[in-house]
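All protein chains of the complex are present and in place, except for one that has been dropped.
A, B, C, D and E are the chain letters, set down in written order, and residue numbers restart from 1 in every chain.
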Amino acid sequence: MRGLYVGRFQPIHNGHLHCIKYALTKVEELIVVIAASQYSHTIKNPFTAGERYEMIFGSIKEAMLPIDKIHLIPAFDINDNSLWPYHLKRLVPSFEVAFSNNSFTTMLFEMAGVKVEHIPLLEREQYNATKIREKIITDEPLDKLVPKYVISFLKRINAKERIMNAINSLDDPRKR
Amino acid sequence: MRGLYVGRFQPIHNGHLHCIKYALTKVEELIVVIAASQYSHTIKNPFTAGERYEMIFGSIKEAMLPIDKIHLIPAFDINDNSLWPYHLKRLVPSFEVAFSNNSFTTMLFEMAGVKVEHIPLLEREQYNATKIREKIITDEPLDKLVPKYVISFLKRINAKERIMNAINSLDDPRKR
Amino acid sequence: MRGLYVGRFQPIHNGHLHCIKYALTKVEELIVVIAASQYSHTIKNPFTAGERYEMIFGSIKEAMLPIDKIHLIPAFDINDNSLWPYHLKRLVPSFEVAFSNNSFTTMLFEMAGVKVEHIPLLEREQYNATKIREKIITDEPLDKLVPKYVISFLKRINAKERIMNAINSLDDPRKR
Amino acid sequence: MRGLYVGRFQPIHNGHLHCIKYALTKVEELIVVIAASQYSHTIKNPFTAGERYEMIFGSIKEAMLPIDKIHLIPAFDINDNSLWPYHLKRLVPSFEVAFSNNSFTTMLFEMAGVKVEHIPLLEREQYNATKIREKIITDEPLDKLVPKYVISFLKRINAKERIMNAINSLDDPRKR
Amino acid sequence: MRGLYVGRFQPIHNGHLHCIKYALTKVEELIVVIAASQYSHTIKNPFTAGERYEMIFGSIKEAMLPIDKIHLIPAFDINDNSLWPYHLKRLVPSFEVAFSNNSFTTMLFEMAGVKVEHIPLLEREQYNATKIREKIITDEPLDKLVPKYVISFLKRINAKERIMNAINSLDDPRKR
Partner (left out) sequence: MRGLYVGRFQPIHNGHLHCIKYALTKVEELIVVIAASQYSHTIKNPFTAGERYEMIFGSIKEAMLPIDKIHLIPAFDINDNSLWPYHLKRLVPSFEVAFSNNSFTTMLFEMAGVKVEHIPLLEREQYNATKIREKIITDEPLDKLVPKYVISFLKRINAKERIMNAINSLDDPRKR
């Protein structure tokens, strides 16, 4: 049986990794969708799909998860709610179940006849990408929040400057 | 003479119905445009164009308005203000007057050479789709605000859950 | 029971009218979709969605078909085959059956769980919009091919010149 | 009085230059629109809007035409015939007349209330961008067809290779 | 050497003019890009690209800047940060340096290998298009903020009403 798990992974954190591990106990193969692949260099989406792919792939290998059971697939967003689940279904291999804890995503999937399973969450509230991006700009330690691979990757691409510049995009002359 | 009346109808309420009735006293035929037809499952646009069509058509029949004098036409939004009135003109039968109380819509129509007439509004302030959507989630009675047909239709498609899930879309992993 | 019938209607002809009449013997209400609503002034799509709406509505009235049982709805094309049936379903009222004689359309509908019924065709081969557009530029008589309403409408909007100019669009400086 | 002249200029040739000169005898200021600005590296549109801008600007200076009376403005194509004239009107300064010899373009402009004037054409048939692009790949002399500035610019950007590669795009793996 | 300077110019003000003058002391030719050319009639983008072109061109002439050294080019926005600098490069003549004081724009340009130079700013804080648009609706004097040409142009197109109507677009029935 194949399962599906969707995230933006801006960046991937230990909460995501927990969900991937959990899903792998329920299905033989897992499709991990990198959503909104066309966006980058924004406050909420600082990293490109390619950068997110590298961080997820590196983290999966570091955690010694079975890489040949995981399909890592970027998907562009179509900004059209009622078509979204069908859009996704044609972009990825066939699957039997989607994992989600969000009632909106669940509604869209169920509308398209997709079975949805919830993931028992870890207690730690701090597994939140928005908070992690804030910690990146204030130089707070991330080592309990994201995989080691991600910490060094973020340093290498100078994530702090990326996010701070994205905030300045609010004064960008191109902004509409 | 043919007239035009534009709304999002999320959902149609008695204020809209009042406007349609008023317009029908001024023109022989009325084009009712369901705007932003491509959007649905959002906080401000919970219902699909098809659902809105059904609610408007059912309400018009219930109110015994002359169905053969009303052209109910969904129109997709192009998110381009200066082209919008021309976009609309090619999607619907020719018309001589547009009905609107919004100064922005009026400006766009007049820019494109369309004559605009204002509609004397009912006093009741509550004829407001945003407030009606709020009442749907708090289970407040709608019977003085929307046609009976709409009340039963909203129940049938489980509108309360739809709107509540749309609010959760703010935490949706696809969100950019 | 509600049915669906899709066409581009460039322009509506007696073959289309035959299909609409046939479908109305099978369902209580019929949704007639004007496909590719955003295109006009091209060789294959000379008329706007609004003009096509007027020609269909006029022909339906002329043929004394039950106007209150027919939902005439323009739909923009999304140029995305695997999403198209879902795109259509959210733009129109719910329906139980689609009428089509094209195996491609049938495949897309069935993929989306829509039941498709074929229409026994009239023998006359000439009910073909491409041939009718050719006859318009060569001033051949149309009276056995399209409803009377259409003949006078085409004259009124100067369809001959429209189509001939569209052919010249091949030398249009904007063309890519 | 301001006039408008639209072309793709792939590349600008002496026929275009003739039209610009003629138009300048009729109006005080001329807007020269570089159409389909988003396309490049195709068989029919090998050059980018920026390259076309440089070739036109260089040719205008070389011909000692009054640069301060000419507004050279790239415009992206919207692939929507009935909106195109309105799209153009909002992208450029206001104008009173458009120059065109194409009946399709003329129809669209007149539909939008724009006055159109025809340009008496030069006899030479060879002022044709398609033929010029063919001569570029067969190394035939261009000196009677395009301004000197264009000849040296085409050499500098290696236009021959560009066009030949564009032809190979037909076997491009991305092609749909 | 050619330089590039990007703005939305809603409307052009003395701060913009200062930057253009400064840039012209550093490069032989300056490309002035009118960004987000497709937007108009919104609160942040009230004026069309054509109107902005006219205001900039008039102001440049009024300030007796060398019009033949300035390339005024509207560019549509693609809403895609990581592609934007490349999008711009193909729309304009080649350039060696971009002028910008925004760290976000600077990051995008540098990512695409474009050298960026900062502009020493004037002290006056009020050179801010948002504040100028507010002053337009409250009828405050603009003569120290924008060129004379702009003041009379804004009056001629009734900018006050334009901006006030744009604010009412928040209640526009088309709004999603």
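Keep this in mind: contacts are C-beta pairs under 8 Å (C-beta built on N, C-alpha and C of every residue); 3 or more make two chains touch, one makes a residue touch a chain.
Just so you know, these numbers come straight off a predicted model, no measurement behind them.
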item	value
For the chain not depicted, the shown chains it touches	A, C, D, E
Listed residues C:Ile56, C:Val92 or C:Leu108, member touching the removed chain	C:Leu108
Contact with the hidden chain (one of A:Tyr5, A:Tyr53 or A:Trp84)	A:Tyr53
Full-complex contact with the absent chain, from C:Lys44, C:Lys61 or C:Lys144	C:Lys44
Residue, one of E:Ser82, E:Asn101 or E:Asn128, that touches the chain absent here	E:Ser82
Positions on subunit D contacted by the hidden chain, ascending	38-42, 48, 161-162, 164-166, 168-169, 171-176
Residues belonging to subunit A that touch the chain removed from view	37-38, 40, 48-50, 53-54, 57, 67-68, 71-76, 89-94
Interface residues of subunit E (partner: the chain not displayed)	82-83, 86-87, 90
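Just so we're on the same page, only the chains that are shown with their structure count from here on.
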item	value
Both-way neighbours, i.e. chains that touch subunit D and touch subunit B	C, E
Centroid spacing, where centroids are CA-atom means, of subunit A and subunit D in whole angstrom	46
CA centroid of subunit A to CA centroid of subunit E, Å	36
Sites on subunit D at which at least two other chains make contact	82, 90
